[in-house]
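Below you'll find the structure, written out as structure tokens, and then a few comments.
One protein chain omitted, others in place.
On to chain A.
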Amino acid sequence: MMPAEKKVFKGFKARELPKEDLFTQGHRACQGCGGALALRLITKAIGRRVIVANATGCMEIISSAFPQTAWDVPWIHVAFENAAAVASGVESALKAMMRKGKLKEEKIFVLAVAGDGGTADIGLQALSGALERGHDFVYVCIDNEAYMNTGIQRSSSTPFGARTTTSPAGKKSIGQMTRKKNVPAIAVAHDIPYVATACPTYYLDLMNKVKKAIETPGPAYLHCLSACPTGWRCAPNLAIEVGRLAVETGVFPLYEVINGRYKINYPHRRLKPVRQYLEMQGRFRHLTDEYIEIIQERVNKEMAKLRALERFASFYESVLANF
């Protein structure tokens, strides 16, 4: 998993995970919240030397109900669109203060956390700017595929056919009419050294990717699927299972893009039928067989495209080697 240059750290092991919880108990998330689990694992992977800039959203609300905080690391709540902008500012301030001798020279990681609304919708400009300027930080998008905090409204990250309050399903509509925005591809287009998708069901994969992202000099983007039983309308105990099916059906493949080179982590084998994933969730319950077929074809095409990207990376390298 880890690049060959990193000799000291070989990857997290399930039996040797850090025991300390830096995203503490007592947060106000729903029962079975995939996002809370994702943040718990991410903070475990990073450790204490981090400053977090968290945009408004579910994850910010549940962890910082005044006068308490569930964060055991330095943390700032920023405006909805600002996670990347404030993270840029924090990173630059740390650089300047260390250069001027006001802070001891040491490695302090900067983490920007935002939801799918705060990344794919309102936060896209700030994200693009921060990636273009090349700050040394990690941006994590906790994607629960809608504006869940305000009562399940659609975002550009809501998948096709999903029912939300602003994309209701009925006689005239099948729910969300547009496709899920491919934000990792947008990050890759900025030519940053590390982009990855992750899911808390595959916790070692997630934690290793977080570790890689913080150790990579320059910007890194991590897109983390966050199962939301409340908004996706499934039982709270199925949050992990629904994440597993999202990956195994190819709806949310796990891959990394290291310096422009794609590498698929999961799924390796034949894809499970998309129907298994859709049938678990009430937000897709209205879909007819015809639409499930449309979604299945789309998933097949996108997986084929991703696999082609993975194969052709070496072709590009051989072409570019001539220059």
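Quick note on the criterion: a residue touches a chain if its C-beta (ideal position, glycine included) is under 8 Å from a C-beta of that chain, and two chains touch if they have at least 3 such contacts; residues count from 1.
What we mean here is this: contacts and distances are computed from a predicted model.
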| item | value |
| --- | --- |
| Chain not displayed: protein name in its UniProt record ("NADH dehydrogenase subunit L", "Pyruvate ferredoxin oxidoreductase, delta subunit", "Nucleoside ABC transporter membrane protein" or "Simple sugar transport system permease protein") | "Pyruvate ferredoxin oxidoreductase, delta subunit" |
| Given A:P67, A:G101, A:G170 or A:P217, the one touching the chain that is not displayed | A:P67 |
| Sole residue of A:A79, A:I108, A:L124 or A:I240 that reaches the chain not shown, by the stated touch rule | A:I240 |
| Interface with the unshown chain - residue positions in chain A | 14-15, 17, 19, 21-29, 31-34, 36-37, 40-41, 63-73, 200, 203, 229, 235-241 |
